[in-house]
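For this view, one protein chain was removed and the others were kept in their places.
Naming follows writing order (A, B and C), and every chain is counted from residue 1.
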Amino acid sequence: MYSFKNDYSEGAHPRILNALMESNFEQVEGYGEDCYTQKAIELLKQSIGRNDVDIHLLPGGTQTNFTAISAFLRPHEAVIAANTGHIFVHETGAVEATGHKIISMEVGDGKLNSSHIKAALDLHTDEHMVKPKLVYISNPTEIGTIYHKDELEQLSIFCQEKKLFLFMDGARLGSALCSVENDLELSDLALLVDAFYVGGTKNGALIGEALVICRDSLKEDFRFHMKQKGALLAKGRLLGIQFQELFRDNLYFDLAKHANKMASLLRDEIRKAGFKFLVHSPSNQIFPILSNRLITELQKNYSFLVWSEVDADHSAVRLVTSWATKEDAVLGFIEELSSSPDHF
Amino acid sequence: MYSFKNDYSEGAHPRILNALMESNFEQVEGYGEDCYTQKAIELLKQSIGRNDVDIHLLPGGTQTNFTAISAFLRPHEAVIAANTGHIFVHETGAVEATGHKIISMEVGDGKLNSSHIKAALDLHTDEHMVKPKLVYISNPTEIGTIYHKDELEQLSIFCQEKKLFLFMDGARLGSALCSVENDLELSDLALLVDAFYVGGTKNGALIGEALVICRDSLKEDFRFHMKQKGALLAKGRLLGIQFQELFRDNLYFDLAKHANKMASLLRDEIRKAGFKFLVHSPSNQIFPILSNRLITELQKNYSFLVWSEVDADHSAVRLVTSWATKEDAVLGFIEELSSSPDHF
Amino acid sequence: MYSFKNDYSEGAHPRILNALMESNFEQVEGYGEDCYTQKAIELLKQSIGRNDVDIHLLPGGTQTNFTAISAFLRPHEAVIAANTGHIFVHETGAVEATGHKIISMEVGDGKLNSSHIKAALDLHTDEHMVKPKLVYISNPTEIGTIYHKDELEQLSIFCQEKKLFLFMDGARLGSALCSVENDLELSDLALLVDAFYVGGTKNGALIGEALVICRDSLKEDFRFHMKQKGALLAKGRLLGIQFQELFRDNLYFDLAKHANKMASLLRDEIRKAGFKFLVHSPSNQIFPILSNRLITELQKNYSFLVWSEVDADHSAVRLVTSWATKEDAVLGFIEELSSSPDHF
Partner (left out) sequence: MYSFKNDYSEGAHPRILNALMESNFEQVEGYGEDCYTQKAIELLKQSIGRNDVDIHLLPGGTQTNFTAISAFLRPHEAVIAANTGHIFVHETGAVEATGHKIISMEVGDGKLNSSHIKAALDLHTDEHMVKPKLVYISNPTEIGTIYHKDELEQLSIFCQEKKLFLFMDGARLGSALCSVENDLELSDLALLVDAFYVGGTKNGALIGEALVICRDSLKEDFRFHMKQKGALLAKGRLLGIQFQELFRDNLYFDLAKHANKMASLLRDEIRKAGFKFLVHSPSNQIFPILSNRLITELQKNYSFLVWSEVDADHSAVRLVTSWATKEDAVLGFIEELSSSPDHF
């Protein structure tokens, strides 16, 4: 059985484990004040090309989302998110648990644009309603689509005009930035959004997300929020060592490229075999539409999510690749799928 | 420079890193539904001698405290804690951030007893005040003292009588249970408290605390609370593998014993050298009272916390040992301290 | 200028002010423990025909909603509401501010039924999502529609099956229960929902809503929640005296009947004049569709809300009547509307 269920099925890239081993008996400061964390932050700043951002390493994505959002907002302020947004659907109300409403907007392709934001603003006109203040986007989105530079620029300009914070969930940011269709760089993000994070967990780390705060007014006292929300690890070195390893050369991007390459291989071959897709997703998640019989057949040797029903006989499935996906497994999957007599 | 500042200065016990290495490329379920976590929970249940408890692995201590406490209480219910309690002083209001007041009681030795609880109850008589509902204790306490079986029994009986939940923070539980003065076992805890946790971070793990919920009424839906509060790691294997390693034989207790042995060595020799202590602490934290001049001298080669001023010329310092503390370093420290001409 | 904008434009029914006057210098207990509040609760129980419910008087609707909902739910539990629901749209995120997500369901006529609830449950399947636990309905709804007995029975049975609490916002309950189309009584509500409230503010009182808690498990410690959320008035007499006056005879229902009668008069005459309505609303809010030119004309002498655009030239307006609405004003409005040369 091989799994295409997600990009967190394996452990960490071996270089990361080695780095943990090598540094293991050094005594360092706790709570993210260790030399590794400091070095990791320095490397991240170099990679982003900006020295004036604040960077913090947090254990996981949900925690990064609610810690940042609750730190940035006043009690009456709300988030605007796509109705597919991770914080809206899959974080057990973590943001609401900090007191903030999420206003969800119907979007077809997972991407918010300024007309969605405008529609939300138009509905929130006075103090009987929450005040929209932060726009939450993911890149790639929850359905694998990515933001292009012009799209992000338009969103950014609109948010600035309307005094909205723009926050990017980058749990799979590596895959977005390494997509063949991508035209954004880390340095663009630092200019266009108020805060974003560089996801480690889904790109080779055991745990860890690097939050980058670009807007000055959002920087103050952020470590207090991290501690209060449980995000300040006693052994902060665990995060520092991992991000140091990921960013001391090109490892972070190499891993994402591998994941994307495996997804492309799947996508191309599945298309060639005559299948359609639920959505065009040029990152490490793809959503082919298969017959239910074929799905049952494939599930004998492969695990993956059945994403949504398309018609009585067909469903879209989600295949996710990662830094650890084996080409052999991909090829095997393709072969099995292509050779099925029942594949339409 | 050698550090006695805390018990989280180093990484993890090598066996843990090896276990991470060996399992690294296995594909497993996410979010704590992996085989390692299941196995770790099984081993913990065996060690506790109880099959009817619920066990969850969470990343850190602050997070375990506020996730559990907020899951257990209704909005108007409050916590009773010692004024030295970690949640009261050193968690940036994490419990209050979930909406609950902590009622602090002045205690000399860090330990709450039933008369403290009674005093708190007597002050909270009607709906104009919060309703005390959960008693938070730490074992060992924040100043290294430990609960004896009869003390915990009395507290437990009193709490049951008053319908209060009894919750034990076990961030350093290994050290308490391995103290030469200890007469409690894990199985006693499961009988005497409603929930407690077995701390990993400060006893050989990179991160991880194992929360044990003993009272049936507190078990329901706990994973929802973990997810909402950011405690459900995508790669839950990281916690599972560590606890499996710590509890598949006696490693957890061996590590704690080493820490205690190093603390005893320090304690005995410092006493022999004629120094007094702020408090009698038979675990891995000790608080000798030294002259400020001697402190300055020792700080040249050793780092440790200056805990509190005792008089104009003397302060108590905190020395913490761990599973990783080197006997040579302890002996060196003792020698330097004993040979000082200025040690009174 | 006469206002049909809402049902809280005037003060209180004169009998209420008289009752305040007469009792003014009596010294009574504070915080709702006064004889008037006790008497009001007794009268409400008689009116409901149930002695085993708990009744509390709170100042306002938003406060009643979030105080009750936050008291009833655990942190990971969520509310299901219509997308037009007052708590979802018009209470500035008050429920979310207590930590709970509201899952909104698209409904045409403001009324939730079991298929909406089922759809919400089907989407919330595990601990990565909030757990739906309370169904919030309003009677009448925010667009003036009312629940019929069979509808409420079906909803009630479905909620019980699924272990969901059913909560009814009764800000305008008088108008619903006195609608010519209504077949529900207060005693039915006590059987069919877990909690509901009898709105005073919009039916003759200065302020005040009477919350009725029917389910035993939701009753405990409710006064703690009221105090914590600011709902326990020092001069609780203000609420007690008003509800005593409203329920010592039929005043509450007489006032609602008057409001409905005025709405019926408007509805019938507007229909006769050839206009259509946005929705069939047999309570004290009606939503006729008028040409924008006619609206502008009418706004010279009458104030009311323009509710929604229907087409380029027409909009629906909201006309609200109350216990205080003057028949002359209604007749004047009708005359002006009917005599307009431009009324289509």
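Side notes on the structure shown:
In this section, a residue touches a chain if its C-beta (ideal position, glycine included) is under 8 Å from a C-beta of that chain, and two chains touch if they have at least 3 such contacts.
Everything numeric in this text was worked out from a predicted model, so none of it was measured.
Contact with the chain that does not appear here is found for just one residue of C:Val89, C:Ile146 or C:Leu232, C:Leu232.
Within the set C:Ile207, C:Ile286, C:Val317 or C:Val330, the residue that contacts the chain not displayed is C:Ile207. Shown as candidates are A:Lys39, A:Lys131, A:Lys162 or A:His314; the residue that touches the absent chain is A:Lys131. Although one chain is not drawn, its touching partners on chain B can still be listed: residues 75-76, 78, 89-93, 96-102, 127-130. In the full complex, the hidden chain is touched by chain A at residues 31, 70-71, 74-76, 98-99, 127-128, 130-131, 221, 223-228, 232.
In the full complex, chain C touches the omitted chain through residues 2-3, 6, 8-12, 14, 17, 20-21, 23-30, 59-63, 66-67, 91-94, 97, 201-202, 206-207, 224, 227-235, 237-238, 324.
Rule of thumb we're sticking to: only the chains that are shown with their structure count from here on.
Taking the mean of each chain's C-alpha atoms, the chain whose centre lies closest to the overall C-alpha mean is A. The centroid of the Cα atoms in chain B and the matching centroid in chain C are 51 Å apart. Look at where the CA atoms of chain A average out and do the same for chain C: the two points lie 43 Å apart.
Taken residue by residue, chain C touches two or more other chains at 75-76, 98-99, 127-128, 130, whereas all remaining positions touch fewer.
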